[in-house]
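Only one structure is covered here, and it is reproduced in the block below.
A single protein chain has been omitted; all remaining protein chains appear in their positions.
Here is chain A:
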Amino acid sequence: MATHLRKQLVVVGHGMVGHRFVESAISRGLTETFDITVVGEEPRPAYDRVALTSYFEVGAQALSFLPSGKYDDPRVSLRLDTEVVAISPRQRIVTLANGEDLHYDELVLATGAAPFVPPVPGADLDNVFVYRTIEDLEAIREASKKGKVGAVIGGGLLGLEAANALHQLGMETHVVELAPRLMAVQIDDMGGKTLSQHINKLGLTVHTGAMTEAILGDKKGRVDRLALKDRNPLEVDIVVFSAGIRPRDALARAADLDVAERGGVLVDESLQSSDEHIWAIGECAAVRGMMYGLVAPGYDMAEIVVDRLLGGEGEFTGADMSTKLKLLGVDVASFGDAHGATEGALELTYQDAVSGVYKKLVISEDGKRLLGGVLVGDAAAYGILRPMVASGMELPENPEELILPASRGGGLDIELPDEMQVCSCNDVTKAEIKAAVSDESTLNDGSPCVDAACVTAHTRAGSTCGSCKTVVKKIVEDYFTATGKEVDKSLCQHFKMTRQELFDVVAVHGYTRFDDIIEAHGSGRGCDICKPAVASILASLLNQHVLEPGNRQLQDTNDAYLGNLQKNGTYSVVPRIPGGEITPDKLIVIGQVAQEFGLYTKITGGQRIDLFGARMEDLPAIWKRLVDAGMESGHAYGKSLRTVKSCVGSTWCRYGVQDSVGLAIELELRYRGLRSPHKLKGGVSGCARECAEARSKDFGIIATEKGWNLYVCGNGGAIPAHAQLLAGDLDKETLIKYLDRFLMYYIRTADRLQRTSYWMDSVDGGLDRIREIVVDDALGLGAELEAAMDRHVESYFDEWKATIEDPEKMARFVSFVNAPGTPDPNITFREERGQIQADITDGPVSLGTTIPVGAP
C-alpha cells in the first residue's frame, strides 16, 4: 500500500495502557493499515508502574517494558519527553509542546491519571512529593538522604505503597489517613484495624481519622512539621501525598469532548468518546462515567480499541476490581462486593487477633452464593474465593469452613465446577488444568503432567500473580486421588523415595558406593534412572572421578565416555572456553585437532566450538592434544555446569559498566564439574542491555552501576522462563556467596532432571522462600552450603586429563576388546558442505570373517 494511503493513528501517553495498545496493534495487524505515533511526556518508555515500589531494588531497566526504546515494527514511532498540549478534533490534529502539529485519522488518549494533591496550605513547599513516576521516586530518594522522618498522607493502597518505599529508604514513617481505617475502598473496619496492627508492628506509625491541616516549613522553605486537626503536630522532613488520583482529562476538556461528572474522558462501551475519531483507554477514561484505577481493566480497554479499529465489535462490560497484594509483607485481599453493598447480604467473619488474621465473606441473602470478601493477614483462600464469586457457583453446606484455618476443621474441600476460571491472569479453567494431568498429548513424550509445576508450565496457570497456585495444586492432587493414581514420588522401581530423600540418605550415612546404597535402601540391581542419579549425588558430595571403578557403571553413556554420544555412535568433544574468551593460539589448536582427527566443527549456542564425529577410541588422543595446549574438554554432556556465557562488557563495550567477561570466566571456573540434578547454565551481561541473554539461564548476572544483579531460575528450551531477581547491587563476594548457597541448595533439594525454574515452582513459597534461605539465611544453612561448594572447588580436577593418565581407565577406550586396532564398521559418515556428517546404517554391518582378529 502506498504511504499516502496509509492512515495515521496517534496515541497520547506512553504508560502501561498506551504501551499495551501498541503491542496489541502490532501483533494483531493494525499496523498493516495504520502508521502509529506515540507521544509520551515522561522521559523514558513505558514501565511497570504497578511494580514501582521495587524501583529502588531493581532499577529502571528492570521495570522497563521497552528497554531498547523502540518497537520492532518500523511503522510505529515513539516520541518521548514530549507533551501534547492541545487537540483540535475538527482539523484532526494534535499540537505538541514545541508547537509541532501531528495529523491523525484516529486518536487514542491514554494519558492515565495524576495524584490528587488536596489544597492544604504548604503543599507547595520543597520536599513535598507525589508517588506516581520513577522521577518522583528519584526525588524522594534524594530527599531521604537528608531527612529522617517521612509522612504519607493517604492510607489507601497507593499510600501504603509509598509508606513501604519510605520505610525501605530507612526513614521513620508515618501514615496519615483521614478515614477511620486504612484502605477504606477495598477493605472494611476490622480488616483495616488488623492491617494497622501489622503495620505498627513493623515500626511504622498509623494515624487514622487524622486530618491534615497544614504543612509548615522552616526558614528555608523546607518541610518541618505536619499540623493535624485536634492532634499534636508531627515533626517530619518529607511529605508524600497519596490522597487518590484524578483522571488526566484536561486535553479532552479543552477540546470540548464530553467528560464524566467525577472526571475522566466520557466514553461508551466501545471506548469511543463524544468525537467518533477519538478513543480513551486506561485511567483517563470513564466508561459510562465509571473510572477504573487498576491496570487490568485498562489492558482490556486497549484490546477493545484495537479490535474496533480492525472492524470488530468488542465491548467493555466492566471489570473485576478484586485485588490481592502483599503490603509491607502483609497479605491483603479484597474481592467482589467487599462491603456487603448488595441488598440483604449476610456477613461471615473469622478473626484471630493474636496472629493478626481477619477474614470476611459476604454471602447472598438466601445463603447460596458468595458475593465478595476481605482477607487480611492470610490470603491463601483468595485463589479459590475470587473465582467462586465470578462463577456464581453454589456455596457448600458450611461456608464458614472456607475461612476457618485448616486446624479448626476448615479447609478448602469443595468441588469446583469444571468451567470455573481458576487463573484469572491467564484465563485458565479447572477443566484445562485437569486436561493437563489427564491428556496424553500434554508432553512431547506422550504423557500427561504429573505435578502442579508441570501444569503451570503448560497452561501458564499460576505463572503471573501466583495467587491461584494453591488451587492449581489442589486440583491436581484431587485428580490423582480421584483416579486412584497415587502420586508416586519414587525415583524408579528400585528406590521408593525422591531424589531429595535419597540425597539426604546418602549424605547422612556417608555412603560412597552404589552397592551399599541399593542394598540398604533399594531393591534389585538398579537401572538407567537410579544409577545416574546416585552417580550425580555421589559426585556432588564427593567429587570423585566419574570413571572410578564402581562409579563407572553408574554413568550415563556421556559421562561414561566423557563426551556426548551422537546418532551414529561417535562422540562430540567441546573444549571448555570459559566465558567464551579464547586466544588465537588455542583457536588454532582446536582447528588442528579437527583436521587431524577428521572432525566436523560448529560454533555452539553456548559460545564454544563443538567437534563432532570422534570415534570412541580416538577420544583420549584428542583430549591429550587439548590438555597439552593448556585446555580441557568441557561438559556439554552430563548434568553439570555447561557454560557461563558472557557479553564483552566494560573492557571493550562503550556501554559496559562492569567486567562481565572476567566474572563469567571466574564463575565458569568455579562451578565447572559441579554435578547437579539437571544441567546448569549461567550468563553475565556487562550492562542492562543484556547481550549475554543472562536471564535465560539458571543463574544470570547483570551489571549495574553499583555492582551486580543476580537473577535465578531461568532457562531457554521448549518452555522458556525468564530468571527472576534474587538480589540486587551486590559486590562480587556477596554475589559468589549467594550463588554458592543457591546452587548447593538446588542440588540438595531438587528432583531428578528438575531444572531450576521447575524446582522454584515446586518449592513452597517459590522465589520468596528461596530468597529467605539464600539471602536471609532463614534456615541457618548458609555456612554449610558455602562449605560444601568450597569443597567442590578445591577438589576439582580435569577428568579428561586424569583419564589419559590412568591406564586402567584408558583400557575401555577401544573399538573392540579383542581387536583394538579395527574401527567399528558400523560407524559411517557422508559429506556435506565440505565436512563429514553422521550417517546411520540399515542393519548391522559385518566386516566379513576374513579380518584377522587379535588374541586377548
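Note that in this section a contact is a pair of C-beta atoms (placed from the backbone, for glycine too) under 8 Å apart; a residue touches a chain by one contact, two chains touch by 3 or more; residues count from 1.
The rule is short, and it goes like this: contacts and distances are computed from a predicted model.
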{"item": "Name per UniProt, for the chain absent here [options: \"Nitrite reductase small subunit NirD\", \"Manganese/zinc/iron transport system ATP-binding protein\", \"NADH/Ubiquinone/plastoquinone (Complex I)\" or \"Aspartyl/glutamyl-tRNA(Asn/Gln) amidotransferase subunit C\"]", "value": "\"Nitrite reductase small subunit NirD\""}
{"item": "Touch with the omitted chain, as defined above, among A:Lys148, A:Arg262, A:Arg288 or A:Arg525", "value": "A:Arg525"}
{"item": "Given A:Met497, A:Ile719, A:Ala819 or A:Ile836, the one touching the chain that is not displayed", "value": "A:Ala819"}
{"item": "Hidden-chain contact residue, picked from the options A:Pro74, A:Gly484, A:Pro549 or A:Pro584", "value": "A:Pro549"}
{"item": "Sites on chain A contacted by the missing partner chain, in the whole complex", "value": "493-494, 523-528, 531-532, 549, 552-557, 560-561, 565, 567-569, 811-812, 815-819, 822, 824-827, 840-851, 853, 855-856"}
